[in-house]
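Got a structure for you, written out below as structure tokens; questions coming shortly.
Heads up, one of the protein chains got dropped from this complex, but the rest are sitting where they should.
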Amino acid sequence: MGNLIKTNRSVPIVLALLAGFALLVTVLSEAYGSGGLSVSLTKTLGMTVCLCIIALSMDMVWGYSGILSLGHFAFFALGGYMIGMWLMYARTEDVIAASLAQGQLPATPAELNDAIAVQIFGVVGGDSFPWMWAFSHSLVAQLALVVLVPGILAFVFGWLAFRSRVTGVYLSILTQAMTLALSLYLFQNDTGLRGNNGLSGLQNIPGAEAIPQSQISIWFLWASIAALALAYVFAAWVMSGKFGNVIRGIRDDEARVRFLGYSVEGYKLFVFVVSAIMAGVAGALYYPQAGIINPDELAPIASIYLAVWVAIGGRGRLYGAVIGAAVVSLLSTWFTGGRAPDINLGFYTIQWVDWWTVLLGLGFVLVTLFAPKGLGGLVDLMTRKGEAK
Amino acid sequence: MSTLLEVSGVSVTFDGFRAINNLSFQIGAAELRAVIGPNGAGKTTFMDIVTGKTRPDEGRVLWGEKSVSLLGLNEAQIAREGVGRKFQRPTVFEDQTVADNLMVALKKDRGPLAVLLFRPTPEDHTRVEELASEIGLSDHLQTQAGILSHGQKQWLEIGMLLAQEPRLLLVDEPAAGMTGPERDHTTELLKEAAKTRAVVVVEHDMDFVRKLNCKVTVLHEGSVLAEGSLDHVTSNQEVIDVYLGR
Partner (left out) sequence: MTRLILAALAALSFLASPVASQDAPDAPLQTILQTHHDLVESASRRTVQTVLDDLIASGLPEVPAFLERWQARELYMRQSDGRFVYVQDEDADPLVLIDIDSGAEIGTAGSREVDQLRANRGVQTVIGAALVQFQLLSPDIATRATALEAIDRAPEPDQMPLIATMLEAETDPDLRADAESLLLRMTIAFGEDEAERVAAIESLAGRIDVQTRAALNPLLATRTGVASQLPEDANIAAVLEPGSDALPRLEAYDILVEEGLAPAFVSADDRRETLIANIEDGQIVGIQVHSLDNEEARIAAYAALVEAGLAPVSPTDEEVDAALAAHVFYEEYREASAAVTSAAEETVSAINTRVSILEMVDLSLDGISLASIYFLAAIGLAITFGVMGVINMAHGEFIMMGAYTGYVVQTIVPDYTVSIVIALPLAFAITFGAGVAMERTVIRWLYSRPLETLLATFGISIALQQITRQIFGAQARPFTAPDWLAGSLSFNDVVAISYIRIAIFVLGVLFFCLLWLILNKTRLGLEVRAVTQNPSMASSMGINPDKINMLTFGLGSGIAGIAGVAIGLFAQVTPELGANYIVQSFMTVVVGGVGNIFGTLAGATMIGFFQKGVEWLNPSNTLAAQTYMILFVILFIQFRPKGIVALKGRAAEM
């Protein structure tokens, strides 16, 4: 750890900032503080922190390894689906058990199971549990799947792609195809995850009906901040030292690394899988706060936006990814939430709800053209003044 | 003299163009060899085949005392077998310091997990410093490789190859773009290296080859045209025809 702090000075700063942030939201929260922070804003902040985690994982593959994945939200959403299955099953089980208890005969396990299945899948015309829900009753199993499913998908996809040396834009297009295929698959009603209805009611934590959302939301915010801190330290640790050097070597000159005797494919696969797992965990934290997940979340455009955040924040530096995700997604929320004041030009009123996308798109062109290092580049400029480099 | 690398009867075709045609080549365990030839003679393709970048259509590439075939191995495996390759353009990791470049190249376990958990020992640091002094970059250990001069980058790359402790070094035009004194240093480095291992230098520059003072193989249209001392091959009429054009 001491070594890590020496090699990556951003670690203690980021950790301190996150701790301060956690303290601040607690003091302002409805549940434990002054109440200046509404429940919905708490959730927005918690979700933003989760987006920072996936941005971090994106930076690992793109910024450090040079793999521009345009399908990272597939892993994020899969993580969300995995935890969502348990949330939905357990919650529905509570509700159904309570309603069956009103009946004249106590329910048998089979009756209970059938009733839950009808409740969950009636909307897509189903009345029994698809195979993929086999472990949905078990929180532990679904938590394991949060890690395993994105990890295995990333492993299989990465193994195939890296083995045949698909690189650069080709790989980007393939990852995009992967997330599109997955989203089209999930859109079908008969694939077992409720088609375009997705999983809903995820904000209701089973067994915690009595606890108000004001409290649950702040817990999730804490958990998200803790996860971000862990992810940051982990990413910094992975990317420091010799492993980081090899990875950056692969980004800059794949052939050189290969002729040094490193199996480039293995390294790429390692980073890709680790990053997919981080994305999955971030998704598992995000969707209980969002309350609903559906196949739209896997649309290719979401993953491109992710790349945009990382690029705006500045790739190849972990804090850049965090800054980018936080700034752009919070600005998006602010502008599209109708809170930004409209600008009246006399002949035309610019409504930010509509024009924000245009501003974002053009802003992104400008950043790419004129500030390829992104916002993180500004931090570099400021810190470098003090250093003798 | 025991044979380290034996290439025999190798041919490779790109879209109907025969880049290598029934090529055979041998080198001993501690030998310096220069490979010369006009453009398109197949020098680079020859190195591609030995290092696993290109698969030949036919022929054998045998390695070491046990005569292992290199054809079934990929680039990284061949590199781990002990074949080091220096490219024509200097390729070092410009984003990283000289010390990091050398540390990455040091002969160690190359597996991802081992590398992830790797922490350099004092011996490793010493070895890096030794290598740096060997290639004349002791004062630049903490310098970013990207801001080194062209010649320094070439040396750094040679240093990285030495750090790999290969048994065979393939060097593509090491002297290109170097000043006179830099060339002399490079010559010394290569000669020193060839005392303990095989070194194959592909070169255009006859003066440089002369300084290496070693056996020369002339390639032409994908096959060996002549082999022997520089004076011997330059007096060969065929070689003169090829170089001067008919």
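Per-chain residue numbering starts at 1, and chain names A and B are given in the order in which the chains are listed.
Simple rule for what comes next: contacts are C-beta pairs under 8 Å (C-beta built on N, C-alpha and C of every residue); 3 or more make two chains touch, one makes a residue touch a chain.
All figures in this text were calculated on a predicted structure; none of them were measured in a lab.
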Point to revise | Touching residue (missing chain; options A:L28, A:L180 or A:L378) | key: A:L180
Study note, to complete from the structure: Where subunit A meets the chain that is not shown, the residues are 68, 104-110, 157, 160-161, 163-166, 168-170, 172-174, 176-178, 180-181, 184-185, 187-188, 300-301, 304, 307-308, 311, 354-355, 357-358, 360-365, 368-369, 372
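Rule of thumb we're sticking to: only the chains that are shown with their structure count from here on.
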Check your understanding: Counting in whole Å, what is the centre-to-centre distance of subunit A and subunit B, each centre being its mean C-alpha position?
Key -> 46
Check your understanding: Any idea which subunit B residues touch subunit A in the complex?
Key -> 51, 53, 74-77, 79-80, 84-85, 87, 91-96, 100, 103-105, 110-112, 115-116, 118-120, 160, 164
**Study point:** Complex interface listing, subunit A residues touching subunit B
**Key:** 3, 238, 241-243, 245-246, 248-249, 252-253, 255-256, 258-264, 266-267, 270
